[in-house]
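The complex is shown incomplete by one protein chain, all other protein chains being positioned as in the whole.
Let's look at chain A:
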């Protein structure tokens, strides 16, 4: 009952206007502001809160990516995580890194670190995959509580209130388990200045996927990336009858 693993992903900042590269192979990332995925921030906040309640002894922040991923880990440390693990993935490998490879890495780390709980954001705002948490649980054969808006530890079980289409679903799952954080789980704290200074002293271990015995070859190939089609101007009508007529005209009804 001692360790929580939290995954944090470095993504393009939510406020940035994303642009597609001229060769349509992806989006422009050079020189663009990046920050921690907002759902990962919520995951970190939850993990730190659980530790502050003395339910866990240690929170380990993990990120997969190039050197800059350590900035995201540092933010997690400044929010209260105890140490970090940077799994180094660079260049073409990083461009093709997706939920399957990341979940293999997390599964390996969860076993290695003997984590009782793995908390991830429900999805990343760049690819919107919403897969890593679920795949990690499956690879570990652990229970999963996804889209969590409330997490409560009850002995060796976790009670998770999940946000689903129909409303809220409450489940109780055994630990070790994987939980993914949804928007309303909590409000992430600011890192305070003293904590930013303290974070400098916290350790970030560096390793490669191969060190964990994980093969990160991708089975997916991105063919093309396009911007969404520009929205066409609408047509204003005066009356409901006009509206019905126009809809009939366009074959919609």
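What we mean here is this: contacts are C-beta pairs under 8 Å (C-beta built on N, C-alpha and C of every residue); 3 or more make two chains touch, one makes a residue touch a chain; residues count from 1.
One rule holds for everything that comes next: contacts and distances are computed from a predicted model.
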Protein name, per the UniProt record, of whichever chain is missing from view ("AP-3 complex subunit delta", "Auxin-responsive protein", "CIB1 protein" or "Medium-chain specific acyl-CoA dehydrogenase, mitochondrial"): "Medium-chain specific acyl-CoA dehydrogenase, mitochondrial"
Sole contact to the chain not displayed, among A:51, A:74 or A:104: A:74
Touch criterion as defined above, residue of A:28, A:197, A:222 or A:244 at the omitted chain: A:197
Contacts of chain A with the absent chain, listed as residue ranges: 71, 74-75, 78, 190-197, 199-200
